[in-house]
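Got a structure for you, questions after.
Coming up: subunit A.
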Amino acid sequence: MKIDSIAKLDKWRKEIQTKQKAIKTKILICLGPGCLAGGSDKILKEFQTILKKKKIKDVLVESVKKTGCHGFCARGPMVIIEPLGIFYSKVKKVHVKDIIEKTLQKGEIIEKLLYKDPDTDKIYKEWRKIPFYARQQKIALRNVGQIDPDEITDYIVNGGYSALAKILKGMKPDEVIDQVSKSGLRGRGGAGFSTGRKWVTCAKAEENPHYVLCNGDEGDPGAFMDRCIMEGDPHTVLEGMIICAYAVGSQEGYIYVREEYPLAVVNLQKAIDDARKFGLLGDNILGTDLCFDLKISKGGGAFVCGESSALMRSVAGEIGEPRAKYVRSVLKGLHDKPTVLNNVETFANIPVIIEKGADWFAAIGTKKSTGTKAFSLAGKIKNTGLIEVPMGIKLKEIIYDIGGGINDNRKFKAVQTGGPSGGCLPADKLDLEVDFDTLADNGSMMGSGGMVVMDDRTCMVDVSRYFLNFLVEESCGKCVPCREGLFQLHKLNEKICEGKGTEDELKLMENLSKTIISGSLCGLGQSGPNPFLSTIMYFRDEYEAHVKKQECPGGVCKKLITYKINDDCNGCMACLSVCAASAITGKKKEQHTIDEVKCDRCGACYAVCNINAIDII
Partner candidate 1 sequence: MIIDSNKIQKVIDDSPQDKKQLIMILQNIQLEFHYLPKESIGLVSEYLGMPQSTVYSAATFYKSFSLVPRGENIIKVCKGTACHIKGADLIIDQLYAGIGIKPGQTTKDMKYTIEVVNCVGACAMAPVMIVNDKYFGEVKCNRATKLVKKG
Partner candidate 2 sequence: MKYCFQVIPELCTGCRTCELACAFKYAKDGKPGRSRIYPLAHAKDQYVPVVCFQCDDAACVRACMFDALRRNDETGAVELDKERCVKCEACVAACPFGCALTDTDQNEIVKCDLCQGDPVCARFCPEAALKYVEIED
């Protein structure tokens, strides 16, 4: 069925609304990566099987909905029952029968499945009230976790494609751009370039054709916001791109998705096929003159392809080596034609901005960084997951109020933002307001929004080594400073981790970093030394401990630590069984010992010991 006019779209929306009203209760089951690993697909099937046999008032098989990531991954798999918003977490397949019989049939709450705040012991029935959710404001993620990403009807019933209808009904392209400019929206991919300015430049470019590209190559380790949007609400990305195409006069677009996100590819493809089927993509969209079509381009596992010129070469089927961008890619982009490249989250904001207006959006966040930002919380933090908060929120609000603080109530050491191009911020920066400029002023960056929290058991020299290793592997190898510079920087960093570094080499590293930053060809190299520079800026004492005293305060660097079993050991044999070096000896129920010579410091024993009977010295 082709929806060939705006009136038909409105009519269709009303029809779906009426139809969906019949389904009073909704059981939302998160099939995001986190919950999926916990077996949420099995839970979904179990619900469907039982409900097929059972007749319950207001509950149909269609009530069971699979959704994208609901955010609170630490508590997954989760089942949410709407409209009451009952939040069951850490659900297992065996619980399904109980949920159906007690909650759905009798309206009883199963308390043991509810969320209990570990600090206050308060039990929450409704998800919206949980502190993790209460502080959030969702714009880009508005539908993620709420709708079935496979159903275009779910998107439409929640107001989807009405922004598109709005512009087609009565906004000129420059009016659309005007709204985007006024909203103050800045690119969510990292650099924070004004989206409106990008669109204006492309729209005005005389060369044709114009392309619209969506960057879904979320390569930053520790970030998964874009993944969740592409998987959980693919139509919002499409709608954002179609609006952009209208504004800049484009007929062809690509979504570049990383290979590591297979589900995102599947869901996006389904969305594209559906949109095409209903006349929301292709020729004469909604019966107007607008013609725009989209294709998915799959990346091949190269971090550097997140860089715009490399991404464009990759879309064109070439190797993803960046080129110097002295002519901006918005003018000479894909196939050397004017191209708008925005990231997934940026496009996801567009429909809301059009719908609610630039002023509404600009009022959220800070003056220079408007709106909200999605972050992925990971690392040694209690409430790992996906969040969206207004810009300007303090780091500590994110980490403590939403994130629930550090695992095992250990001491916070640092938070890494911005991925390999970003940096680590120490405890005295927890009062920082999170926005593009503040983070950059403090030696880190917003990046795409990954936040990895580190506790006192993390070694910052090791963290720097980790990122440099990553960058050495991911450097395309084209220009000398990045290829050779990062390689040497990593080697020197490794020496420090082994306790063999010298103070002169530290100085050499700092000097080398300067050349890599100003001498490299693309953003990967230009920001490559950031992990090193930000850790040495805030944690110089740790570097000095490695260099001067051959000590690793974090207890991580293998060459500088020894493992010892203390008197708490109850002889459970757990450590012995994982010791690949056969360095642990001891009888059952007797204290074990570690042979320091044989021990290769892999740390497996430490990781499996449940009673803290192993010390790192």
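Selection rule: all candidates are chains of the complex that A comes from, given by their letters.
Quick note on the criterion: a residue touches a chain if its C-beta (ideal position, glycine included) is under 8 Å from a C-beta of that chain, and two chains touch if they have at least 3 such contacts; residues count from 1.
As the structure is a computational prediction, the values presented were derived from the model and not from experiment.
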item: Among 1 or 2, touch partner of subunit A in the complex; value: 1
item: Residues of subunit A that touch candidate 1 when the two form their complex; value: 33-34, 36-38, 73-74, 76, 218-224, 227-228, 259-262, 297-303, 314-321, 376-380, 384-386, 416, 419, 450, 452, 454, 458, 463, 466-467, 470, 473-474, 476, 574, 577-578, 580, 602-604, 607-608
